[in-house]
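A selection of the complex's chains, in situ.
Letters are used for the chains, namely A and B, taken in the order the chains are written, and counting of residues starts over at 1 for each.
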Amino acid sequence: MILRRKGPKEDFYDLFTQAGNNLLEGTKLLAQTVSAPEPDRAEHRNALHDVEHRNDEITHTVARMLDQTFVTPMDRDDISLLASTLDDCLDLIDEVADIIVLYKIAEIPSRVTQQVEILQQCAELTAEAMPKLKTLKNLKSFTVEINRLENEGDKAYRKMLAELFETESDPIAVIKLKDIIESLEAAIDRFETLANTVETVYLKES
Amino acid sequence: MILRRKGPKEDFYDLFTQAGNNLLEGTKLLAQTVSAPEPDRAEHRNALHDVEHRNDEITHTVARMLDQTFVTPMDRDDISLLASTLDDCLDLIDEVADIIVLYKIAEIPSRVTQQVEILQQCAELTAEAMPKLKTLKNLKSFTVEINRLENEGDKAYRKMLAELFETESDPIAVIKLKDIIESLEAAIDRFETLANTVETVYLKES
């Protein structure tokens, strides 16, 4: 107990671990939103909203703790950037779910599912990586793996965009689907930002 | 006189207060642009441009002063972030007016007016809050209020986006209106960034 109360070290890492788990839960709920029949999507999206709100609390806690802590376990700016980037990732995932519900698309094309799967893999890697920040052990592969997934997602995104214009003649459908695949791409991209932030910490602290 | 020359403290706060007032004037001019008949919109937009240019000067002055000042009244990065975020808010408001003029939309839907009113309330709160940075008194409510408005704006935005696709069958009109409500949403969002920056200052300095 006394040990655990020794400085906020544990606490920062715990919060990052929680944020990583929220990302994992969030992407699962996004996958459910996408695969659900149109009328049931809102329900899964609402569950995702709850996770997103829970994560906002964590981000605020990190900010508050940061202002009340003199000696931080890692660079102040990196802690702040790590928390806000984790938060951004979940916000963007939440936005995708929102658009999908708002646009009431009867059936969502399969390639969207590809992008969602990539997002889930990114979240799984993140949930595994966050607890490793304390020791910085086996973290290097995280950045490599996320960058690999981001490239994969990028290819899927470009293919889908080209295919969209080749196959879809209804402009309204094009506008809607373009928004969805772009918002998915934006979410995947943010994981690359996260990976770069983690790499910065890794290079600085190790 | 001697007192006033004591460090740039006053000056930084004065500049933030001026930026807050520019935001207020800018949102008023945006409201006039939106409510004006199509042929008269450009005139109000031009007036908004002038305010935006005046504010650029302020942002540059803050940057120059920051580089010439050794002891700053608050964290250097926060001063810089505060100035640039105030600048971003006005730039985004200016962008909305530009799009509205460029797109020559005969009549602008009422819900857009809702978003504009929210922007005006955000600007009013900001104009009131900036002079309080010096004493940090009664600033806490600013962040709370802006966040409340941002949530309101978010709801209005989502409602409108859904409604747009349900009611508007002309794809060109969809593209134009989607751009307008998205740019309004982006402007409202930036006020949340501003509120978070103010909160950071509040937590650090108070």
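Note that a residue touches a chain if its C-beta (ideal position, glycine included) is under 8 Å from a C-beta of that chain, and two chains touch if they have at least 3 such contacts.
In this text the structure is predicted, and so the values were computed from the model without any measurement.
The complex is a homo-oligomer: every protein chain shares one sequence, and counting across the whole structure file gives 3 copies, of which 2 are shown.
Heads up, the rule we're going with is that only the chains that are shown with their structure count from here on.
Centroids built from CA atoms put chain B at 28 Å from chain A. Across the complex, chain B is touched by residues 63-64, 67, 98, 102-104, 171-172, 175-176 of chain A.
Residues of chain B touching chain A in their complex: 158, 161-162, 165, 169, 171, 174-175, 178, 199-200, 203-204.
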